[in-house]
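All protein chains but one are shown at their positions in the complex.
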Amino acid sequence: MQRYIASRVLYGIVTLTALTLVVFILGRLSGDPRNVLLPIDAGPEVFAAAGKAYGLDRPLPVQYLLFLKNLLYGNLGNSIAMGRPVLDIVVARIPATLQLASASFAIALVIGVPIGILAAVRRGGRLDWFGRTFAVLGQSVPVFWLGIVLSLVLGVRLHLLPTSGYGEIKHFILPAFCMGWFTTAALMRLVRSGMVDALESEYIKMAKIKGVPPMQITLIHGLKNGALPAVTMAGWQFATLLGGSLVTETVFAWPGIGLLAWNALRWRDFPLLQGVVLFIGIGFVVLDLAVDILYAYLDPRIRYG
Amino acid sequence: MIKRQRPPYAAIAIVALMAFLAVFGFLIAPHPANVGSLSHRLMPPSLSSGYLFGTDWLGRDILSRLIVGARVSFTVAVLSIVVGGALGTVLGIISGYYGRWIDKVIMSLTNLTMALPLLIIAMVLAVVRGPSYWNVIIVISLLLWSRYARQVRGEILSLKEKEYVAAAKVAGASTSWIMARHMFPNVVNTLIVLATLQTGWTIIVESSLSFLGAGVPPPDPSWGTMVSEGRSMIDNAWWISVVPGAAILLVVLSMNILGDYIRDRLDPRLRNI
Partner (left out) sequence: MKKLLVVISILVVVGAIGCAKSNPTTTAAPTSATPTAGTTAAATSAKPSATAAPTTTQVKVPTGTVTIAVPSLDTEKFLPWLVATPAMPLFEPVYDFLIQVDPKTDQLVPSLATDWTMTPDGKTWTLHLRKGVQFQGGYGEFTSADAAFSITNMYREDSKGGKAATWRANITGVETPDPYTIIVRMKQVDFGFPSDLSSRTSVGMVSKKYVEAVGEAKASDAPIGTGSYKFSEHKLGQYMKYEAVPNNWRVGTPDFQYIVFKAMPEETTRVNALLAGEVDAIPISIDSISRVKQAGLKVVGIPEASTSYMAFGGIVDPKNKYYDPKNPFLNKDVRQALNLAVNRKEILATIYQGQAAAGTGQFLADGWRDIPTPPYDPEKAKQLLAAAGYSNLAIPIKYHLQTPDMKPMSEAVAQYWQAIGVKVTLVPSEYSTLRTVVGEGNSSGWTFPFSMPGYYFDQYERLMTLQLDPDKLGGYYTAIDPSLYTLVRKLYGNLDIADRTAVSKSVMKAMADGYWIVPIAVPDTNWALGKRVSSWSPVKTLYASMWETLTRTQ
């Protein structure tokens, strides 16, 4: 087990290092902030002075190494546009996105898993059909469109929910639903197919013959095996939610890191942009690592694979 | 066990229609798709005005734009899947077959790709290179390839242990021959199912990219761009967004149903996709 954990951690570190390189290139690619922040008629001396201030005057590899060194000390630099430390800005905005992603995933679990189980149990029936249609619908509509229409109908016309904003539980409902529908659909399909497989296996048939009550069969045996693929999917889906929240945040004016990245890009504020992408990336790698180790703990076969 | 299902005729018809429009559509479009007349702007759908689905804010015919947009959306979807799928399959086969460090490197790359918020990267590309067709295809391919790689790798891992592979090795077959002859054909089923199921998703992602300003640049209409551009007129000119939105819904729905059907027919073991 130790060796497995060690190898996964090493793996994670390698991915993280590659991530920093990609993030650095991305930041430099995003354009020269001086073009945006300095007035049009700034002379060449002002330009050069600003370049020195932002660390743009050294050769690129040196800039990268400096970037890496700062990173190891937990210093993400200062936002050029906002003048505050990037770490502070990102940390202030991350909770909103994390909460949204968690809420979306929670909705996906709460709606998707039970429907998946029921659909598997009553395969071919009306519930199955309803479940699958619901799933497919969730994957056939662009998120921003869904958000705008729901906001219009439920917020403006019916005054049932707030159209946008952040703060109370009621603000979570629409955005989490929109962002989570896709995941709900995916989870539902996975759980359903996993359960169907499990339900048809030999030992389930044995259990039925032995007279074990059907409910117990379903819940315990079926879910145990059906859940495994869902777990694999879950980690990946959560990460996608984190990174893909940009559209939802824009439509619902949600003050998260997606919108922060958008602003950073507009301002060509590469330290800030790097900070956001790095945070998301690190979050994913850590999550992935945790899921892997968890998996190995629960299913010993994996450790030796 | 699996009952023999009836082929989903409606779904097949819709997909076929979209493919037809994508290839020949420009011949039957009643009006030019990219040019309109301001005096006819924002007309609602009507059977008599010559604009079946109405016009947009520049007076362009929605129906014609829908038809021409089919080609754009379809091409983007197909190209993205081909590029992403090819990349993923090749890397997946190599990874699964050779194992060891090259496997680790490739799997690390898939992890890296999933760790990057590709929507943000799409926007950076759009800002830096200007929005373009190929930006969209690159981004969507990047989003897709790791799925293919992992799936294919899993298949290869189990195929590797089969007896006929060992037999071929003993008989002196070269690696590439084994890959081409034994590995790849068994993987094809997975590819077909994945591709069908993902076409719909690709169209949706393209629409979100357009909303963020990183989509296919105008004036070429794509269904996704049409939905995005019409969203501010949702109250007074709903047809600008709703018509292409409905088209997207129908096509994606059909592709998904078709994909499910193909998967059930080809190999029910693939139900985990």
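Think of it as A and B in the order they're written, each chain with its own count starting at 1.
Convention: a contact is a pair of C-beta atoms (placed from the backbone, for glycine too) under 8 Å apart; a residue touches a chain by one contact, two chains touch by 3 or more.
Quick caveat: nothing in here was measured; it's all calculated off a predicted structure.
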From B:A10, B:V35, B:V82 or B:A167, residue that would touch the chain that is not displayed: B:V35
Omitted-chain contact residue, chosen from A:I111, A:I148, A:M188 or A:V276: A:I148
Option touching the unshown chain, where A:Y11, A:F24, A:F105 or A:F182 are the choices: A:F105
Where the unshown chain meets chain B, residue by residue: 35-39, 41, 57-58, 127, 130-131, 213, 217-219, 231-236
Sites on chain A contacted by the missing partner chain, in the whole complex: 31, 35-37, 39-42, 46, 81-83, 88-89, 91-96, 98-99, 102-103, 105-106, 109, 113, 148, 151-152, 155-156, 159, 162-166, 219-220, 223-224, 227-228, 230-231, 234-235, 238, 250-253, 255, 259-260, 262-263, 267-268, 287, 290-291, 294-295, 298-299
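Here is the rule we use: only the chains that are shown with their structure count from here on.
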Whole-Å separation of chain centres (CA-atom averages), chain A against chain B: 21
Chain B to chain A touching residues, read off their complex: 1, 3, 104, 107-109, 111-112, 114-121, 123-124, 127-128, 200-201, 204, 207-208, 211-212, 224, 227-228, 231, 234-235, 241, 245, 248-249, 252-253, 256-257, 271-272
Touching residues on chain A, where the partner in the complex is chain B: 11, 14-15, 18-19, 22, 26, 29-31, 124, 136-137, 139-145, 148-149, 152, 190, 193-194, 196-197, 200, 229, 236, 239-240, 242-244, 246-247, 250, 258, 261-262, 265, 273, 276-277, 280-281, 284-285, 288
